[in-house]
Structures are given as structure tokens and as C-alpha cells.
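Just one protein chain is left out here, and the rest sit where they should.
Our next item is subunit A:
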Amino acid sequence: MKQLRSIYNYTALFLFLCVAFSCKNAGTVEDIDGNIYHTTRIGNQTWMVENLKVTRFNNGDSVKYLKSNNDWKQEKQAGYSFYNNDIALVKDYGFLYNYNCLQDIRGIAPKGWRIPTEDDLRELESFIKSNSAGIFLKEKGNSHWLTSNVIGNNATRFTALPGGYRDEEGSFYMLKSNGYYWTKTGSFEFYHWSSRMFQAFADVRRDSIFKKYGFSVKCIKQE
């Protein structure tokens, strides 16, 4: 009887650990720096909830931190920065990456994840099936977004944030009012006053100057 109880206890412990471990993997993803990101399932896609803040490629090489305007302007390689070089903003808004980061084969997205494409955005929009997709994708409330009459409700848990952008000269703009995210070939945007998701700001195929811009990154899981 005592032996049976012991077997039962060990089985329960084993199952508990299995569930706990698989649960951790289901709801989060870890980058090479050890940053943990929550994930959300939207239709058939899995997106990162927090903005990316990794400082190394997947092979361990460092992504260059470009602090000064001159460094940012001159750099022809992959690089990142953060808004106004204010480290306190990184926790919430993550980093602003230049275009070369997305194209670098060493990869900044965690293993098994990638930078979204325009097709991914089409699929996201078609799942939401609304002209007001921004409402469902923006973080709920005004803790980061400026006041407006179209406050996000984050029904998808996508948690779009107004991280602003860095331009080709190295200047930072529009924190708290506009959020810009990279796709493989351009940006998609959210505005504090709008219920929609836009794709009008940066298209590197039409104007290569945008390769020198810095935007936030939200990765999508390879399915």
C-alpha cells in the first residue's frame, strides 16, 4: 500500500512538471539574451505580445547599438537604438531596429520565429474582419497611448504600442501618439486617434531612405 502511494506521488509530480513545462512554452518565447515575451494566438497565427528588445543575433554576434545621430546616420550595417536613448523606455517599448536587422541572415527573431510579411498582415486583418482592426490590436486604455476617442481594447492581446520612430537623421518622433512596426518590406502603423491599422508610412521598395529608419519589431511564429 505504501509503495503504491509512493508511485502515485511520483506520477503526480511528473505530470505536474510536464504540464508546468509545456505551459511555459505555450504562452511565452525566449530570445538569445534571455528576454521572455508573452505570445498570443490570433486565428492561425501566433504573435509576440511585447516589442522585441534583443541585442544579439541568434549566432551570438552583437547587434550594433547606434546611440548618436551621426552613428545612426552613417551606419550601413544592422543596428538598433531606443527612443531618445532613454533606457527607461525600453521595458515598455523595446528597441527601434533599422532595416538591415530584418534582412541579416543571422536573425534577430528568436529561433522558430520570424519578421512578419505583408501576407501575415493580410491574414491578421482577414481574421479580425473589421475596418476597426486598430481598436482590437492596440493596448487597452491610455497608459501609453495619448488620449483619443478610439481607445484600443486589445481584444486580440496583440498589444500595439506607440513607440514612435527614428528617422534617417537619427531624430526620434511621435512616442505616445504613433506606433510603427517593421514588416520584411516596410512598416505598419497605429495612431492614437484612429481605429484602423495602416500601411502607408514606409515602403522600402519605393523609397530606400526608409532603410535608415528605426521601427519597433513584433515577431510572428513560424507555423
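Definition applied: a residue touches a chain if its C-beta (ideal position, glycine included) is under 8 Å from a C-beta of that chain, and two chains touch if they have at least 3 such contacts; residues count from 1.
The rule is short, and it goes like this: contacts and distances are computed from a predicted model.
Of the candidates "Ferredoxin", "RNA polymerase sigma factor", "Beta-lactamase-inhibitor-like, PepSY-like" or "Putative membrane protein", the chain left out of this view carries the UniProt protein name "Beta-lactamase-inhibitor-like, PepSY-like".
Residue A:N178 is the one among A:T159, A:N178 or A:S216 that touches the chain not shown.
The hidden chain makes contact, of the residues A:R56, A:K73, A:R157 or A:K211, with A:R157. Take subunit A: the residues that touch the chain left off the picture are 5, 8-9, 12-13, 15-16, 19-20, 22-23, 26-27, 40-43, 128-130, 132, 135-136, 146-151, 153, 155-157, 167, 171, 173-178, 189, 191-193, 198, 200-201.
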